[in-house]
Structure formats: structure tokens, C-alpha cells
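Structure, as C-alpha cells:
The complex appears here without one of its protein chains, the remainder shown in place.
Moving on to chain A:
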Amino acid sequence: MPSTTVIILDEYPPPPPQLYDALRTMDAELVTRTLPDLMYGDTEELPVADVLLVPAESDGESVRTAVRRLRRRAGAPIVVVWTVAGFAALEEHVRLGHDYLVPPFLPALVGARLHSCSERAGLGRTLREADARAELMGYEKELEIGREIQAGFLPESLPVPEGWEIDVRFRPARQVAGDFYDVFEISRGRRLAVVVADVCDKGVGAALFMALIRSLLRHTAENSGLQHLMAAGRAGGGRRTPVVGATPLLNAVTATNGYLTRNHLRQGYFATLFFGVLDPVTGSLVYINGGHNPPLLLRADGSDPVPLDVTGPAVGVLPDCVYTLGYAQLDPGDTLFVFTDGVPEARCPGGSFLGDERMLDLLAGPPVSGKDVVDRIDLAVREHTGTAEQHDDVTMLALHRPRAARGPRADGAGHRVVA
């Protein structure tokens, strides 16, 4: 492989024969291009070279433009300007920092000059690579700091009420995520708030909105009073009972939606979320599903999972919209499985999705424990994704009420005494 690559500029005047002879005798690869090729041609097709050989008659600024493009491609070549008699034009190039060659074009002189230029070009490339690496490391470090700070917006530990199990799986697709989950006590510890949310889009933008939305939801819910509320169920009719925890729930979601639509509508970020409030004593759950994939209530008897359908739009899209409350009951042996779209939309290398059907198949039968449900789905997601790039954040939360926790009489069946 030649030690030097030289681009010979195909412009008038052509290099004199002695210069050509000298170039041919040295260990160099010679390529020929016109100035317009270098200035306007496809970047991918620009040659990688150490030296750009230019007649003094060429326009200095055009040569600089060409060099800038070559620099972006693979490092700048050293410009060597030659002339036989055009010394005024040569002077102009030298002012621009270009190197030069003048007669006699003896092979040893030309060779030595071009080799030294080639070394300078190599040094420039090395510096440029070092700069690029340093810059990349800087970005990666910043992103790592971002990831650590974002981790601080997830709960450090989960307050699990006695007689319940909570299992969470959180696998972001990138260093920073748009998904989040949260579990915290409200109404002076009498209720448990469970949130799973997905901020639209990915990357740093989604991560910033994640921090905002999580904080608004949690802060509002924690600071809402203990008032009882005559909460109207979606179906109306029978379930109009006062529900502790419904006020913080409604306040949190409506206030967050109001804040986002008042202050951030132009940015177009929003979140789909499931926000449930559990009474750990009775297992009753009141919730808002704001445009989120319906969580699935897996029954202890293995009957078909019950989807907790949407009760309002995604949060941050529509000003002044109404969120209604949904109700569910978790009996011993039941599991509530909440997840984000990264689960059914996990893609295999061929591009096909895991899909809702497959998820329902995997969830068929009575849930053994929340951990078992999360593990089973997570394994399926990872096996399905295989070698493909993880497309989206994956978040799962299972809220399980074990059978044994409330004693043998928990389901009202009581002891059977065998004589």
C-alpha cells in the first residue's frame, strides 16, 4: 500500500511533465479530481488523501471549501500549491496557509516535501480522532449523569402493604427513559398509590417530561386532603359510594393535565398513564386510565383476564377534559398486571411484534405470584426481541394479593375438618 495518497487537481494548467515524473517515482497513489467534484460531489465519494496538489491559478477560497468538505469526510489533506512562474498567485495561497512547490521538480525534493506533508496530515487526523473520542466521552458522561438523575425520580424502595406483593421490571431502551412507575402511600398511609406511565417519544426530551409528570402526580396526590368524595363510577348506578383516595387520584391527574396543557402544549409531549389507588385492607381499587394500554386483572380462578379500560384521554393533550373513575376488586389470589406498550410491541429481528394475543396466552391460567407473571412476560419479551435492538422502554408492575396472606379463612371458605 502506498504511504501517501495525492489528489491531483484536474484544472488548468496541468502539472508540468517533470512534476508528474517526480510524483510517479515516489511511493504514492495518485487520484485526479476537478475542483467542482470536491466542492459539490457526493461526500461519500470524496477520496481520502494526505495531499491535495493544486495549481497556483486555482481560486484560494474554492480550494478551502474543498478542504473543509474533505476534512468532514476523513481528515483534511495538506494543500500543496505548485507553479512554474505564477508567483503572485502563489503568494496568495501561501497567505492562506497552503504549502508550495516550485521548480526544479526533482524527484528527491518533491518526494521529501510530499512525505513530510503526508506526516502532517496523519498527525492532524490523529488529533481529530482524539478530539472526537473526547467529545463522545463527554456526551456519554453527560448521558450517564442524566441516567443517574433520572433513577432518582423512580422510587428507591416500594412501600408494600402487609398481605400484598409488588413486583416491578423496568428496562429502558436507551440510557434515559420515557417510561416510569411509582408506588407511594397517600391518605395518611390508608391507601397505596400505584402509577405506571409512558411519556410519548424517546430520549432526553421524554426523560425531562417524565421527571415533570412524575413529580406533579406524586406531589399533588400526596398533598390532597383526606376528603371523602361521592365518586361517580363510569357505569353509574350501583357503585356511587364514597371512596377514600379518590380525591387525591382525581386531583393528581386533572391538575397534571391542566398544568401540562397550560404550560407545555406547544411541545407536544404527553403521557399515557394508569393511576390506581388501592385499599390494602379490602382489596378495592379505584383508578384512572389516561389513554394507557388497559392493565389486566388476572383472576385467581384462571378465568379470562379483565382489562381495565381507559377512563379518559392521555395526560397533557386536551385542556379541561374529564377523567372518570374506574373500580376493580382484587381478591385473594388475584394479580393486577400493569405494563407499557414496550411489552406487546417488542419486535423480533424480522420486525414482527410480540402482540396482544401472545401476551394473553402467556397470562392464561391462575397467577401463582406477581413475580412469576413479571418473569414469564419479561422472558417472552427478551426471547422475542432476540438479537434485535430493544425498540422501546419496557415497564411492568404486578400487584398481587397472595391467598395465604389473610389466613385460611381469607376467601370465606373456612377450615374443612377431616374426620
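Worth pointing out:
Just so it is clear, contacts are C-beta pairs under 8 Å (C-beta built on N, C-alpha and C of every residue); 3 or more make two chains touch, one makes a residue touch a chain; residues count from 1.
Please note the rule applied: contacts and distances are computed from a predicted model.
One chain of this complex is left out of the view, and of "Phosphate transport system permease protein", "Thiosulfate oxidation carrier protein SoxY", "Anti-sigma factor antagonist" or "RagB/SusD family nutrient uptake outer membrane protein", the protein name its UniProt record gives is "Anti-sigma factor antagonist". Checked against the full complex, the one of A:181, A:269, A:287 or A:339 touching the unshown chain is A:269. From the options A:292, A:384 or A:400, the residue with contact to the chain not on display is A:292. Within chain A, the residues in touch with the undisplayed chain are 178, 198-203, 265-266, 268-270, 272, 290-293, 310, 312-314, 317-318, 321, 341, 345, 351, 353, 391-392.
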